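Note that one protein chain is taken out, while the other chains of the complex remain in position.
When the chains are written out, they are named A, B and C in that same order, and each has its own residue count from 1.
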Amino acid sequence: MEIEIIRIIFLTVVLFSIGILGVLTRRNIIVMIMSVEIMLNSVNLLFIAFSRYFQDLNGEVMVLFVMAIAAAEAAVGLAIVIALHRNYHSIDIMDIKALKE
Amino acid sequence: MNIPEILFYSFTFILVGSAFGVVFHRNPVKSAMFLVLFFVGLAAMYALLGAEFMATLQVLVYVGAIMVLFLFVIMLITVRDEALLNMSSNAGRTVIITVLVLAFSLQFWVLLGGFMKAKGEHVVNGAAPYSTEVMNYTTGEKLLITGNAEVISYALFEKYLLPFELISLVLLVAVLGGILLTKHKRETLQ
Amino acid sequence: MAWYQTEIFWVIVKVAVILFVILTGGAYYTLAERRWAAFFQMRLGPNRAGFWGLLQPLADGIKFILKMETFPRNADLFLFMLAPVISTVTSLMLWGAIPFTPIIELPEAAQKITGSKSFILQVSNPNAGVLYMFAVSSLAVYGILIAGWSSNNKYSLLASVRATAQMISYELSLGLSIIPIILMTGSLDLYTIIETQKNSWFLFTLPGFLAFWIFLVSIFAESNRMPFDLAEAESELIVGYHTEYGGFKFAFFMISEYMNLITLSLLAAILFLGGWTLPDFISSAISNVWLQHAAGIGLFLLKAFFFVFLFVWVRWSVPRFRYDQLMDIGWKVMLPASLVIVFIAGIYVYLK
Partner (left out) sequence: MEKTLITLAMWLPLAGFVLNGLLSLRSKTANQSLVSGIGIAGVLAPFAIFAYLTFNLDILHLTEEMKEFVLFSWMNTGTFSIDFGYRLDGLTIFMAWIVTGIGFLIHVYSIGYMYAEKKDFSRFFAYLNLFIFAMLHLVMGNNLVILFLGWEGVGLASYLLIGFDVHKDSAADAGKKAFIANRIGDAGFLIGMFLLYQVTGTLQYSGILEFFSVHSVAADLLNVIAVFLFIGAVGKSAQIPLYVWLPDAMAGPTPVSALIHAATMVTAGVFMIARLSPVFLGAPEASTMIAYIGASTALFSALIALTQTDIKKVLAYSTVSQLGYMFMAMGVGAYGAGMFHLMTHAFFKALLFLSSGAVIIALHHEQDMRRMGGLFKHLKLIAVLFWIGAIAISGVPGLSGFFSKDMILEQAYTFKNGGPVLFGMGLLTALLTSFYVFRLIFLTFHTRHDGVADMEHHHDDHHGHDDHHGVLPVSWNMKAPLVVLALLSIGGGYVGLPHLFTHETPAIVSYFDKVLEYSEGKSPSEASHEWKNHPTESEEQVLMGVSILVAVIGFLIAFLIYQKGNARPQPDGAARPFYQAWSYNKFYVDELYEFLILRPMKKLAEFSYKIVDVKIIDNTLDAIAAALVAIGNFFRSFQSGVISDYALYIFLGMSFLGMILIGGVI
């Protein structure tokens, strides 16, 4: 049951980059939020890997906190999406430009 | 190739593939399904690394709760809304950003490539359990605790008690925020 | 070491046995429900196929297989097919962690053949068994959600949304109703939980007794059974999220539902009624170890069978709730009540 840590690091880098790609290229807000979740989880994976590597459970506790925060983030984020959809009748990021004003 | 490596690479394949699915699939529901697959694969990866408790929690929290919420919202909002199914940026922008992101990840390859060149030295041992010494407050004797969930719970309720409580507060606020944001303001007739 | 002495071989054997048992059990549960329903309604029920209608499930199965597979227009075919699979697979996965028997010391001869000293009818013992059960059962939501969405049918979608919301809501109180047991046991391991109840079922402790009723109501809601079968309210939503499903796809939903019921019955027996443990005064009366095991396992199945019967009994005795009532009960009664019970359990454990 031994895996080289460098491979896990590279895996997390790839996953994180894919997440960034999703956030930057997609126009659907929900998919953007999902991409953010990918980014968060790639970091979680890194936490777990190093936690196991150093035999130090602080990393795992941190993952627990990240999960809780992610849950809160998802709840609020999706609530915002629903509110946006109600007001703009769209969840296309290109249609929601109130920041410009 | 031993069994953990085979498992590792297959999980890696699932993770990367499903991540790409999330990002590039045009239908948000399929994206969400890929994300579910991603989370399950990640849980498997956690289990492979020896963090079984976290793997269970990953499924419980992400798959069981968060993704259901996502699917709920997607299904309620984008019911057969074909206009929404094709919502990615124009091709030029996508290419530019892809190049940028590739360059970004290359940074890490360059950065990390220098370290840990030696093979088989820096390894994660999935089988090695955690252990921690705790004190039994009623008897005052010291116990050696092993096992994933136990050790984490001791850490959570002793070292990280304050953050733990604060996180619960954050969740409460998030619940209230979600309710407030989604609540319909109905015009009352006077 | 011979091939039949490897661990993997025995795991496969266990999986095969358990699969056979639960698939048959699920199938016969359908028959049993129909017979009992008839009994409650002073009818005979299916009794033509075989003695007492015992071949009826087989006939049903053949019929399901032979039926034409239909698909709704504009449905998402992949997800449409995936949904019943997810439902069934999650139901099957739940059985992997249930310990059907205690750890049995094998006699010398058997040890030589199998190559291991003890035997337990449990596919694997995950680190946190209870959490595993919950994690996997929470996956069952996807089957319903995807089925409703991919059917391209308003009623299906509504039903699946209803069912999902209901399951998520009651998962909370279900999870909280188990916390008193975890507090009293100090472990998430199902085997340990059973062992702890050797002389006193958790049903007969104060927090356990209180939590049991929460648990009972919650499993009815979890499994979308009467009086909480809002997802299938025929008068409102045709037959719910699997309206568009026919043939073998429907059979998958059907069987997964009944397998879920059996799983929950077993879980109830494990968590509150002591599983296969025998109290000391009984085990001391039985001298033979094998007889002891047989008695324990038999008792365990009997306890589970009681819940299996209870599901049907309640179904034909209690009317359906309205949806808002369902949500009110879930969030305003069950959740606060279970929180209070967790508190009581904390005090109980502290005082003990």
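To be clear about the criterion, a residue touches a chain if its C-beta (ideal position, glycine included) is under 8 Å from a C-beta of that chain, and two chains touch if they have at least 3 such contacts.
Everything numeric here is computed off the predicted structure, so don't read it as measured data.
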item	value
Contacts of the hidden chain among displayed chains	A, B
Candidate in contact with the missing chain, chosen from A:I20, A:L46 or A:L78	A:I20
Contact with the hidden chain (one of B:I3, B:A91 or B:V110)	B:V110
Which residue of A:I5, A:M32 or A:L57 touches the chain not shown here	A:M32
Residues of subunit B (touch criterion as defined above) contacting the omitted chain	89, 97, 100-101, 103-104, 107-108, 110-111, 114
Residues from subunit A at the interface with the omitted partner, ascending	20, 23-27, 32, 93-94, 96-101
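The rule we apply is simple: only the chains that are shown with their structure count from here on.
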item	value
Given subunit A and subunit C, the chains that contact each of them	B
Higher-contact pair (C-beta pairs counted), B-C versus A-B	A-B
Between subunit C and subunit A, distance of the C-alpha-averaged centres to the nearest whole Å	34
Interchain centroid distance [CA atoms averaged], subunit B/subunit C, Å	28
Rounded Å distance, subunit A centre to subunit B centre (Cα mean)	7
For subunit A, residues contacting two or more additional chains	none
Multi-chain contact sites of subunit B, meaning residues that touch two or more partners	53, 57, 65, 76
Residues on subunit A engaged by subunit B in the complex (per definition of touch)	1-11, 13-22, 24-28, 30-31, 33-35, 37-38, 41, 44-45, 48-49, 51-53, 55, 57-58, 60-61, 63-65, 67-76, 78-83, 85, 90-92
Partner subunit C, residues of subunit B touching it in the complex	27, 29-30, 33, 36, 52-53, 56-57, 59-60, 63-65, 68, 71-72, 75-76, 79-80, 147-149
Subunit B-facing residues of subunit C, complex	76, 79, 126-128, 131-132, 134-136, 138-139, 141-142, 145-146, 149, 152, 157, 161, 164-165, 168, 171, 188
